[in-house]
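Missing here is one protein chain; the remaining ones are kept as they sit in the complex.
All chains are identified by letter, namely A, B, C and D, in their written order; residue positions are counted from 1 within each chain.
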Amino acid sequence: MYSEELVVGWACRKVNRPVKWTSDRTEAFLADAHGRDHVAHAEMAMDKNGKFLAMRVNTTANLGAYLSTFATMVPSYLYAFLLAGQYSTPLIYSEVKAVFTNTAPVDAARGAGRPEATFLLERLVDVCAEDMGLDPAEIRRRNFIPVDAFPYQTPVVQCYDSGDYNAALDKALALADYEGFAGRAEEAKSRGKCRGIGLSSYVEACGIAPSAAVGQLGAGVGLWESAQVRFNPTGNVQVFTGTHSHGQGHETTFAQLVTEQLGVPIENIEVIHGDTSKTQFGMGTYGSRSLAVGGVAIAKACEKLIEKGKKIAAHALEAAEGDIEFADGNFAIAGTDKAMNIAEVAFNAYVPHSYPEGLEPGFDENAFFDPMNFSFPAGTHICEVEVDPDTGVVEIVKYSAVDDFGKLINPMIVEGQVHGGIVHGVGQALLEGCQYDSDGQLITASYMDYAMPRADNVPSFDVDYAPTNPPHNPLGVKGCGEAGAIGAPPAVINAISNALGIKHIDMPATPENVWRAAQTATS
Amino acid sequence: MYNFSYQKVSSIADAVDAIQKAEDGKFVAGGQTMLPTMKHRLASPSDVIDLGGIDELKGISVDGDTVTIGAMTTHAEVAASSDVQGAIPALANLAGNIGDPAVRNRGTLGGSIANNDPAADYPAAVIGLGATVKTNKREISGDEFFTGMFETALEDDEVITAVLFPKADASAYMKFENPASRYAIVGVFVASSGGAVKVGVTGATACAHRGMRLEEALNGNFTADAVDGVEIPIEKMNSDIHASAEYRAHLVKVMTKRAVEACS
Amino acid sequence: MEMISEQRIPASLDEVWTALNNTEILKQAMPGCESFDAVEENKFEAKITAKVGPVKAKFKFNVEMTDIDAPNGYTIMGEGQGGVAGFAKGSAKVDLTEDGTDTILAYNVQANVGGKLAQLGARLIDGAAKKMADEFFGNFNELLSDNDSA
Amino acid sequence: MNVNGESISGEVEDRMLLVEFLREHLRLTGTHVGCDTSQCGACVVHVNGVSVKSCTTLAVQAEGGDVTTIEGLAINGELHPMQQAFKDNHGLQCGFCTPGMVMSAIDIVNRNGSDVDEATVRKELEGNICRCTGYHNIVKAVHAGAKNMGG
Partner (left out) sequence: MAENGVGASVRRKEDYRFLTGKGSYTDDLNVVGQTHAYFVRSPHAHATINSIDTAAAAAADGVVAVLTGDDLAADGIGPLICGVNVTSDDGEPHRAPVHSALAQGKVNYVGDHVAVVIAETLAEAKDAAEKVEVDYGILPAVTDTATAADDDQQQIHEVAPNNQCYNWPFGDKAAVDAAFESAHKVSSLDLVNNRMVTNPMEPRAAAGEYNSGTEEITLHLTTQNPHVHRLVMSAFNQLAPEHKLRVVGPDVGGGFGVKIFRVLRRVGCRLGLP
């Protein structure tokens, strides 16, 4: 939460007038919570086959001037608990020092902790591959958690639900034509360009979260989600969710869940969110949780409606409740053609002229869902770049992503989330760097100096899926909103390192930094 | 923005009259730099005198070896002009890469060179092509027009009317963009005419300038390789979070080579 | 940022030193300076309108002279408030050395800005500071040269 | 001025920006403000048929001009081909940059024709920033819209 929000709420009562405040972009740069800002040292111990034996990580995390709402958790629980990644490393030790500075507060930013962990680990794995003389794909394969080991308990608290990391890697390698890379690199060389390819095999914990788990970590409320599915007498449906959509398309995805389950035409379903006076208490949208947690709550409310509908239909059709079956929007007496559709049931529920005692009028159900575990999307992203060694300019020539999000409710929307996440991650890797001078003045406080990714900074992407079935989630879904931002940064930096034959380059890999690295690499 | 008084004038005489009467007046051409500055309250002119209504400041004409572009001609108009494309394609190309399409639809040639931002594109072309800046008072050679960071030879009540660009046998502009603002970190305009080479450099130093050392090397040996031996003095280069002086000096050479290659 | 430069001034070291302590000369040399008044010994208040391209901001500077080593040099420091534009602070360490009949004035300038100027003008700060310092010492040189010929 | 085909007149302060006039006086809030340095493009409208950033244009400068905003594209509830293409291709997520993006897209097609290539589309969208979509689907949408506009 922010000062401005509280002050506006307080001030409108104090002056007894409506008060509006809107940030301009410069204020947003100054006072919106920033993200990331770690310095870290990481080490991996290996046996002679390149098998990971243990990892040690030392991290300093900048929290800014004050603690923002989630500041403490991002570099701790959302970071260190993801350090196992896709690997069966048996021993992990992490130390995180969180510090205050005279800079804007730092808090959650797309991925929150998980991109930091993934960048560190997936860069380190490439360094390990180089040190062991192994192909980056090979060292990953040797260390992946095997498909038959799920659910898999990592040494850092998290217990992964499901995954088939080899499947995603193989599919991504094929999609990226990894085999053909050497030829493309040769061809690029003839044009004076350095071509590189980089892998990133990430896992993340989202679908935040099981209340029991976060309770143990010091959270004082649960992280369930709520839903209410209400039929109006004329048969259309209002779905109230405690989640909140700000671009994710809930009004569509959630309507799809309801149309699938209840058989009501999608145009007759309205999803309502974001108003404390309209919707029941809910936890909101972040940590890729809306579908994996909120969607399940909706499904459960729909189940309750079906149960209730059976009672009403049984009464109306003069049958035993046990004989009523529900399918495709119709309540029917099993083995007969006597049936009524769900809209008729709804009308009946609000016109209960002859209801027996015990049958409650109304057709409106609530449900809450508290998952047993996080959901653990994973995947392999492969980035191919061409570096112009004369200028240091990096062009992403090909980007392939294969993700496991479990079951997809709306593939179009999921793919859009992947695209957006990738570009957020590419932005971090190549363009975006927030800089303060030594006096604490923010010198990247506008789009004139803070480089946002534009359409011509990125190519179109090749996206595919290697789904597994998460056992804890009744819908079989995992979150997808943050995956790209988590997977992309190491894929891009690994590709640049590969192109130049260097150990590492820090983000953002600006043209000057890349040019300097290229100078060092060739000298 | 602070308040000010806006006047749209329809003749140069009215414009001059208005600025002389104003306490602290400013001409606005396209306004693409001035309005954001005023919005941030970093400038507070008492009067804003809009030159957009003066028809004689607009338009493009080709006469023999000279392309004349009115000061209030927008970047988009220059980029799209078949006259400019035919006579000096590098100039059309330069105009078509200033800012973004919406900015190009309002930003003007006169506004750009009068502002003389150290990272603006047009000054490189004015210098590289050896253009002449025509005002309501006189004609100023490109070399003499740009006098320092954001400074020009213009007097307070002087209005640019047009820029006269001589055709070149071959010319090219190569720009290395700032990834955030898309201004030039370094932009180099190379023009070759009758064996004589001119090089206009922007972005690199406090003010656009002629690349004399580069010209020396390229006169008589108009090849990219000729640039290799040229030493670019680092101490004069701009340095900021986007590019150090050393990197800028390097880019001046790379962009020059690429411009020379594009000329052939 | 930091920058180092020098001026050769056709005047004696003592003349230059005197001028460096003359508020009227300092005022005339400073671009955009409207007033430069002593408030106490070695402390001054200056009003300056700084103009860099489209940006025009009025500053009120508190100026102080320190490390005074007459007649060989001093450090002149200023901190200015520019209202909504932000603030600027800078110092110039000035060293004088005699060279024949001329004096070499070497200056080492450090400048910083804060507020909107820093937030929006990062790419221009170094250039603008250098320009102002060079103009100031250039004007100063000219003023002394004119004095000589007068 | 003429806004979305309707003649509009009003007294405004000289310092009022076109975007402020549209949003505050005419309550045409589809045109958004996403930055203060003319970079993001959320405020793009058409003035006399070409795209301009309404946050960097004074209202008085548009006097007598024809202004088209996102609200003026759909006719009788039927989406403009470019709007339809954005919907069909999932070219928007949070919707905030979308009005400016659509106005710029139409301008791109107007200038480059219906067979504009991908590199040109990407290059010419440089004045419009989107944080949600990763541009992939926007580029697809502009191509689809270009075809529909052309046909």
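The definition used in the following text is that contacts are C-beta pairs under 8 Å (C-beta built on N, C-alpha and C of every residue); 3 or more make two chains touch, one makes a residue touch a chain.
From a predicted model like this one, the values you see are computed outputs, not experimental measurements.
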| item | value |
| --- | --- |
| Touching residue (missing chain; options A:N166, A:S245 or A:N348) | A:S245 |
| Listed residues A:Q256, A:N366 or A:S460, member touching the removed chain | A:Q256 |
| Contact partner of the left-out chain, one of A:Q228, A:T391, A:N410 or A:N473 | A:N410 |
| Chain C residues touching the omitted chain (full complex) | 83-84, 86-87, 114-115, 119 |
| Residues from chain D at the interface with the omitted partner, ascending | 13, 15, 23-24, 27-34, 40, 42, 69-71, 73-74, 79, 83, 86-88, 90, 92-99, 102, 129-132 |
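We adopt the following convention: only the chains that are shown with their structure count from here on.
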| item | value |
| --- | --- |
| Contact-richer chain pair (by C-beta pairs counted) among A-D and A-C | A-D |
| Inter-chain centre distance, chain A versus chain C - centres from mean C-alpha coordinates, in Å | 55 |
| For chain C paired with chain D, centre-to-centre distance based on mean C-alpha positions, whole Å | 48 |
| For chain C, residues contacting two or more additional chains | 116, 120, 122-123 |
| Junction residues of chain A, two or more chains touched | 26, 443-444, 446-449, 452 |
| Of all residues in chain C, those that touch chain A in their complex | 112-116, 118-120, 122-123 |
| Residue numbers on chain A that touch chain B, as the complex places them | 26, 390-391, 431, 435, 443-444, 447-452, 457, 510-512, 515-516 |
| Parts of chain B lying in touch with chain D, wherever the complex brings them together | 1-6, 8, 31-32, 35-36, 38-40, 48, 50, 52, 76, 80, 99-103, 105-106, 181-182 |
